[in-house]
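Missing here is one protein chain; the remaining ones are kept as they sit in the complex.
This part shows subunit A:
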Amino acid sequence: MTLAQAPHGFLSPTGVEIAFLLVGLVTLGAALVTVTTRQLVHAALWLVVALGGLAVEYLLLTAEFIAWVQVLIYVGSVVVLLLFGLMLTKAPIGRSPDADSGNRWAALTVAVASAVALVWVVVDAFRTTWIDLDGPAAGTTEVTGASLFRHWVLPFEALSVLLLAALVGAIVLSRKAKAGDQTGDPAGDLSAAPGKEGAR
């Protein structure tokens, strides 16, 4: 089947595709800056751009609930946790010359090779596949909630137990190990708590 026989034109993209492409370019650029910048705090702030761009992509794919959960948990709490971690480990403000380790050329080789392989396979596999975004939205909050609480109740509850275990583990890890010190490290507890509340 050639592309010309496809019901959708490859060379006449729709508005959603153009918007997806532009936001995707912004997201990918922000991700590239995140992994290459030498200023550690800037890396966390560019991560906000990348994660926010992904939230917009979810909205374009009609998955509205996932998009707002992404904004709440990733942009709202995970990045704040990462910034807390950077400050608590006394990360240098400004350029740090040793942000990249010595094996960055090997890492670049591996990443480029896997990118080429993955893009080749994915494009070859889904060359003639189209998402139908017309009609009623396929990923509304109603649909997500119905399937989550009809088919996925047991994993959902198990996940709450996992989050409780993670909360307890983070508190235990960030306490001072001395016996008799019951208060623990307030900074560590502070940095461990918001992720759990945001996740629930």
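The rule is simple: a residue touches a chain if its C-beta (ideal position, glycine included) is under 8 Å from a C-beta of that chain, and two chains touch if they have at least 3 such contacts; residues count from 1.
The working rule: contacts and distances are computed from a predicted model.
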Name the omitted chain as UniProt records it, choosing among "Ferrous iron transport protein A", "NADH-quinone oxidoreductase subunit K", "Heme exporter protein B" or "Nickel import system ATP-binding protein NikD".
"NADH-quinone oxidoreductase subunit K"
Given the full complex, what residues of subunit A touch the hidden partner chain?
8, 10, 13-14, 16-17, 20-21, 24, 27-28, 31-32, 34-35, 40, 43-44, 47, 50-51, 54, 57-58, 60-63, 65-66, 69-70, 73-74, 77-78, 81-82, 84-86, 88-89, 91, 96, 98-104, 106-108, 110-112, 114-115, 118-119, 122-123, 126-127, 129-133, 138-139, 143-144, 147-148, 151-152, 155-156, 159, 162-163, 166-167, 169-170, 173-174, 177, 185, 187-188, 191-192, 195-196, 198-199
